[in-house]
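Here's the structure we're looking at; comments come further down.
Of the protein chains in this complex, one is absent; all others appear in place.
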């Protein structure tokens, strides 16, 4: 057993992808942890905002929802959806959105709406919320996924949020001005997208797994030739995450072991 | 000499055209006086708002500009242009705008932009401001004019604000959802628009003039067959206007005589 | 101006009828107009057509109680308490409601267009997605009543030759908007504290606006600081006094969301029988906030009472 959980390494890994002065569009759960990690370690001047309108809150307590009153305190501005969602596409800013999804395809397109069809629905998820907007308008998105075969699919049941569409230059050709997925952070590793084909490949795998296991849990053919082993979380970063970011383990869940 | 000025009878007459619960879009000058008259005499529940965003101010002192800080006090909401101008077209409200202009034609179309053309400009006025918006979107407009031959024209030099366009049903056919000029209040009388043709006719003339004089000061053929003589201002209304609305006579100008 | 202050019973009876298109204010676990929503259930309104961006607890209750026929939405969930609302999920799978999916920005822009009288509004958001390609409402009902002829259209930018494709959206002008706010002036001026979500756009877009509020204050008082105010008095048709009227969702500066209640609801929502018992226990008996709050009890209310500096209940056990 590793001395850290998958959730912990996911939060720390995703946080490390953020640059200083990035404007972070965070949901709740893991994305909130990742954003906080980013601000405390890698990008102190990064700004966190929520689609509900809370811009750069102090986050003394961890919000459990984007509409949590905890996102309304110490903010630069308290506004609303129109304002907040407009920031996503602002060309002046490197806006990075953290998104989760139920399904992802090899070009990073996402489904958070349903399985089946409107005529024959099999499962319902909450829907886009701001995910389609972030995926359409932001400078980049970072996706959190549980790495399961049924979630990494060849064809989405419902295409909620645009990634690299069908790869290559298709995203720009479709009319998007910028954006596209930068990375997928899963409970097994980090996946990125080829510069040319925009197809997903394995970039890093966590110390407790290996590329072949990850490929087997991926529903489409995955390039693992470029995979590097990820270092385990640094002691001080893990400590900061546990003691300062989520001491109640509201999102981190049970301690390892 | 009458015991009241043209400006005084104009303000009182225009004010009497307002109904209770009307939402009044006021500029400054005469329209401000008319709106205040309306609220104090005819329509106590009428609401006055300004395109700058001041909604229903207390107006303890007369504003000299729509951006006067006096429109920001005692308001229901202090907002901005986007908000205020959006009220104009709100289908829930009978919004009435008071507008002035440099030229008007027989269908109540207005010019407040220029004489001449962009290529050969002869005179410049401030431009539409919110006038075109009010004329396009409001339930109705009431126009203030100096009654001069050169201002009541057959053809506008520049068509800033849509009235009844070319009459009959042309306004609806052009794509407007509602609106159109209700009355023109001048320093000589009140003009209205024929229900069918939408052509201007003389509805009332002030006691100190007559229909023929008015027709001569009108640059297009004016129907004076329906004209009635207007009663002089009531004593108490004149007193209210002078003592309460504009005691400094900032807009009313010199006393009569 | 006639008196707008009235009970939830009168507001719902006067202004909401079966089949109305209704915008719900608030967002997942915050400022849901719960007091009005419970009254809608008591008055057994049917075939409601909800239009929301991200809605949670209030929508769950209305769906579960069978008041809803149709929804346009971007998100149906109660945050961590039910990442997808159970009753929404069930109704969707059982096809007892019709659902049309949009994004949050799209729904917000549609409310804004409705509020501003814009004929339509365009965005790049959603190009190539199933949001622009798949349609939840049946073609037979499109164009009838409030249902727009087109969910949306993808067109070429008509004014910028290099603009490429854009998504054009129809405005929303709901029959009724339901908003829960912190303050109302006696004449109807509304002040929302904290985030306004899309409540202001929803209210301005609607034909009728019902606002429940924590406090009614003198109109003169609320006008001493008009920079803070959210809605002009003449926009509002009914003011319903409702302290704790958003419970079990939060109301910034007044109270936090109620984790006990939401966790309990999560359990009972998974089964129609237990949900019906919830209605019997929590909705049908209490027409007034006083009676409802007596049922909630001081103990839980004190737990969620907001700290005046923070606006929420610090240290609240939210597991």
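Letters A, B and C mark the chains as written, and numbering starts fresh at 1 in each.
As a working rule, contacts are C-beta pairs under 8 Å (C-beta built on N, C-alpha and C of every residue); 3 or more make two chains touch, one makes a residue touch a chain.
The model shown is predicted, which means the values in this text are computed figures rather than measured ones.
S.K.: Using the whole complex, pick out the displayed chains that touch the missing one.
M.R.: A, B, C
S.K.: Touching the left-out chain: which of B:125, B:168, B:201 or B:220?
M.R.: B:125
S.K.: Which one, A:96, A:137 or A:202, makes contact with the chain that was left out?
M.R.: Only one listed residue reaches the unshown chain, and that is A:137.
S.K.: So one chain is hidden, and I want to know which residue out of B:8, B:22, B:51 or B:237 touches that hidden chain in the complete assembly.
M.R.: In the full complex, the listed residue that touches the missing chain is B:51.
S.K.: In the complete assembly, which of B:93, B:176 or B:201 touches the absent chain?
M.R.: If we include the chain that is not displayed, B:176 is the one touching it.
S.K.: On chain A, what residues meet the omitted chain?
M.R.: 21, 23, 45, 47, 49, 55-56, 58, 72, 74-78, 82, 86-93, 137
S.K.: Just the residue numbers, please: which parts of chain B touch the chain that's not shown?
M.R.: 28-29, 51-54, 60-61, 64-73, 78-82, 85, 88-89, 113-114, 117-118, 121-133, 136-137, 156, 158-162, 165, 174-177, 248, 250
S.K.: Going by the touch rule given at the top, which residues of chain C touch the chain that is not shown?
M.R.: 109, 117-124, 148-150, 152-153, 155, 157-161, 163, 166, 168-170, 193-194, 227-228
Everything below uses one rule, namely that only the chains that are shown with their structure count from here on.
S.K.: What pattern do the touching chains form: line, ring, star, complete or other?
M.R.: Basically the chains just string along in a line.
S.K.: Report which interface contains more C-beta contacts, comparing A-C against B-C.
M.R.: A-C
S.K.: Tell me which chain's centre, taken as the mean of its C-alpha atoms, is farthest from chain A.
M.R.: B
S.K.: Find the most central chain, measuring centrality by the gap between its CA centroid and the centroid of all protein CA atoms shown.
M.R.: Answer by centroid distance: C.
S.K.: Could you work out how far the Cα centre of chain A sits from that of chain B, in whole Å?
M.R.: Here the centre of chain B sits 57 Å away from the centre of chain A.
S.K.: Express in whole angstrom the distance between the two chain centres, defined as the mean CA positions of chain A and chain C.
M.R.: 28
S.K.: So what's the Cα centroid distance for chain B and chain C, whole Å?
M.R.: So the centroids are 40 Å from each other.
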